[in-house]
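Of the protein chains in this complex, one is absent; all others appear in place.
Per-chain residue numbering starts at 1, and chain names A, B and C are given in the order in which the chains are listed.
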């Protein structure tokens, strides 16, 4: 495995969905894609573990899905446009998922957005985050 | 309908599969694509007219398929890589279809190929064909 | 001869589509967003285009990760609104201008753009939300659409410079089309949004507005912005604003900004909108 450095590696709290991520997350994301169909959503909710066995994902990816660990899914190659289909299947809003990923309640996240969103200042590079939380 | 002139219009016995042809032949070709699957080949052979109704082709296209009019299919937007799947479904060789399109028996066509193929001389432009047959 | 009269930049947030479809446009949360499009709707009615070239991205709907085209051009007669998981949006079918599309496809490939040609495709909120924002809720869309779908989901998207050059090639092709058509081009997506990770919800109002300024004042600068700057400054998914440069490239060097609207928040993102007329 060649580990390439990228100009975006220094950006905090961000997992650029490049070819490496896409490669690692392929089957996780294609599982999410299957949830576009109502009958698949039903089958998934009825037996999550069984449904996930159809897809050659890693066990870690399956666990992250079953735990609804939204951040972990992203770290394991999930793409937000795909994983949010799991949220839709659960009847969760996008803001709920977004909040979870940054450790905020849906209410606090929504309030942050109403107040103009998370500022760019303090959130541009990893060094700005060292020792402190995301600047929300 | 805008009718565009092309630099290839003058080439005889040739139906360049451009976007116009692709547009007109889309459903005909997608029907052919369905024959990649064994169960579809079986269903098609069992009830050709019924099977073709699934595809929003023109009636003329359907008739050309049922008549195995290989040249007509091409003229109506079929692409040879697609229509040859009908030949494969019938258990016909590619040379049989090729011969039919140029009005030759499979034997004569095969013999022409063994003798070096149809020459380019005399087959480059429509004017060379006027009043005579293809130079085989 | 066909002619491009103007360009429109606009966000295409899915929640905006839902707000329209559910009749929530007058609610306090949504009202300020839609207010910014009132003038635009009037403007578009007056321009009355025959065709809109609509640059957008698909969001894991018509395309998945098996096959990801950088530039996919639709050449069909119509495009069905996609079922994104909760039924298709209740909007009219999108009628294509297949002849213009085919002409564009041929011209672009000969001009060395490596287009993916699409004969059949459902269109998601990325394409239909801009139509709703600019046209409201008509029985039928008042113009035909040439969809141009750009990959911005799987990194790397095309560069800003490539997008701008594609816009120029589109303009050249449109102007060579042998039918009198009034054409408007939409660049959609963006602006600031980071939809994932611990930095979700980032908004950079200053950066976004400088981008809007320079669409008329200094588009060349915009073509030189590297992807990493979009990602760092406006959020990972903010890189999709690069699609606006296709629209900009299709316009004259000199354009007039006739309308601008910027609002935060539209769900998780900034909503940006601009209208540029050729002069």
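The definition used in the following text is that a residue touches a chain if its C-beta (ideal position, glycine included) is under 8 Å from a C-beta of that chain, and two chains touch if they have at least 3 such contacts.
Quick caveat, the model's predicted, so the values are computed rather than measured.
Shown chains touched by the hidden one, complex as a whole: A, B, C. Listed residues A:20, A:48, A:69 or A:128: the one in touch with the omitted chain is A:20. Residue-level contact of chain C with the missing chain is found at 65-72, 106, 109-110, 112-121, 151, 154, 156-159, 161-162, 165. Across the interface with the omitted chain, chain B contributes residues 7-8, 11-19, 22, 26, 29-30, 32-33, 35-36, 41, 71, 74, 79-82, 84-85, 88-89, 94-95, 98-99, 101-103, 109, 112-114, 116-120, 123-125, 134, 136.
If you put the missing chain back, the residues of chain A touching it would be 1-2, 4, 18-20, 22-23, 26.
Just so it is clear, only the chains that are shown with their structure count from here on.
At the far end from chain A, in terms of centres built from Cα atoms, lies B.
Separating the CA-averaged centres of chain B and chain C is a span of 40 Å. With centres set at the average Cα position, the gap from chain A to chain B is 49 Å.
In chain A, no residue reaches two or more other chains under the touch definition. Residue numbers of chain C whose C-beta contacts span two or more other chains: none are found.
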